[in-house]
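The complex appears here minus one protein chain, its other protein chains still in place.
For clarity, chains are labelled A and B in written order, and residue numbers in each chain start from 1.
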Amino acid sequence: MIPKPQLNDFKNIGYYLGKIIIGIGLTMFLPFIAGFLLFNEPNPALDFLISANITIFIGLFLSWLCKTDKELQAGPAMVVIALSWLAAMALSAIPLLLSAHYKSFLDACFETMSGFTTTGLTLVQDLDHLSRTHNLWRHLGPFLGGQGIAIIAISFLVGGSGSLKLYLGEGRDEKLVPNVMHTARFIWAISLVYLIFGTLVLGWVGMSIGLKPKSAFFHAVCIFMAGFDTAGFSPQSPNILYYHSLAYEIVTIFFMVIGSFNFNLHYQVWTGNFKELWKNIETRTLLFVIMIVTLLTMVGLNKLGVYSDGMIMFRKGFFQLVSGQTTTGYMTIYAQQFVNEWGDLALTGIILSMALGGCACSTAGGIKMLRVGIIFKALRQDMKSAMFSPDAILVQKFHHIRTMFIEDKQVRAVLMITLGYLFLYGLGTFVGVALGYPLLNALFESTSAAANVGLSCGITDTSMPAILKVTYIIEMWAGRLELMSVFALIGFIVAFVKGK
Amino acid sequence: MDVMKKNAVFYTVTLGIFWEVVYVMVIIGVGLLFAFAIKYIR
Partner (left out) sequence: MVLSLALIVSSVNCYAQTSTSLDLINNAKHYDGKTISYKGEVIGDVMVRGDHAWVHVNDGIIAIGVWAPKTMIQDIRYAGEYHKKGDIVEVSGIFHRSCPEHGGDLDIHASVIRKITSGSSVIQPISRKKVYIGVFSLILVLLFYALKKFI
């Protein structure tokens, strides 16, 4: 018998959702201040003042209406997470809509969902004339969303045991340090240190390639946020191709890769456990997977003679590949070139890299290296057991911060989520094909959305059918939440409808 | 935090970033190796 959600459960959800919405509204003051003080763009700045007020008002109202002393249970916590992403998407779209650079509210929502989920597929119109204020918001989305909307709320607004359950609903498997508040603050600390470091390096490189200082540092902040948070937005229409610079590409590769690291790994390495970089199952799997997909893609590209020499293969072939593997989505080629020039084998290689994705507990998407690694270890264990007698007891170890044994329960959980991702990839592909797009193109774009990558082969465009836009929005959302919170939301709705 | 501890933290974090750079360089190395090797073999 499914217990039907009571009014108190709704109130619980509404209360915490309201708090998170207030947090989102407060962050809109950042572009408001920047617009007035830094960029001399008063009208765009006002867009953010208005949007911030609307958002904060809604948040205040909701948390006032749903005021409750009841503790947040695990299930409702996941529902809060799922809904807060949707709320963030809709409310953050308001300033973008006011910019008049988006054809519709749906397009603006697509953009914000893409930003918060650190995907990077974009529907912006006339990007090269977009105000810096609005562009900053586009890039801030991944930075904020990447740290988890819930973490923002936890860090500043929510206290007590409600925090832990919210945090676990965010699709992060582990706690860095026992105290959740500490974990949230630590993730922010790492991000801020790298923000300063990254901005300085990218700003310096920017100036050396011909950008004026103010421009160089604006680009630096944007490219860092979208790179480290593996989003893939860029301030100008040609994406990373705009810079025509090997130095810029190398630096962005650095931020893409470390941006796809597990935050636990950062914590270990930054507190002196350097060996973890080489012992960790994820970093090892990442290296191994990159070798495989690079081989596939290079063979595919070489077969068709797409790129004439080794350096070009590296800057065009490998760059796109790392961008896909880390699920960033930065591009040094135009979208159509994937389909027109790369050929099926190379495309398959890059689709595979996108599908597998980056490390767990990071802004990267996809199935995740931890799961891929565990699946391989489990496969190995099964193959070994086939060779021995049925009475033999075989154990398989893996190292992730600590050395652990592979348990059937774990493997089951890993496989279920993997299936979930495969289902998502397939769903988008099916809708794409049904709408007339070629199979490999549809698979490419669908995987890019569900794995929160952001590489595009040209399908993502304001002229694409609304139903495909909605499909990709759902894919981005579900993919970012690793499906768990989405299941919780569906379960909650089912319980409400069918429960007694 | 006293000065000694602050220095230790700064030193460890810098070293940590250094090792992360090394890891990325390995990845870049793989890319360069494959990119040039495939051209060389063909």
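The working rule: a residue touches a chain if its C-beta (ideal position, glycine included) is under 8 Å from a C-beta of that chain, and two chains touch if they have at least 3 such contacts.
These numbers were taken from a predicted model, which means no experiment stands behind them.
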For the chain not depicted, the shown chains it touches: A
Contacting the left-out chain in the complete assembly, out of A:Ile2, A:Ala74 or A:Leu246: A:Leu246
Candidates A:Ile33, A:Ile209 or A:Met416 - the one touching the absent chain: A:Ile209
Contact footprint on chain A, counting only the chain that is left out: 40-44, 46-47, 49-50, 53-54, 56-57, 60-61, 64, 128-132, 209-212, 215, 236-238, 241-242, 244, 246, 306-309, 311-312, 315-316, 332-334, 336-337, 340-341
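In this section, only the chains that are shown with their structure count from here on.
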Chain A residues within the chain B interface of the complex: 193, 197, 250, 253-254, 257-258, 261, 266, 269-272, 274, 277, 283, 286-287, 290-291, 294-295, 298-299, 302, 309-311, 313-314, 317-318, 321-322
Parts of chain B lying in touch with chain A, wherever the complex brings them together: 12-13, 15-17, 19-24, 26-28, 30-32, 34-36, 38-40, 42
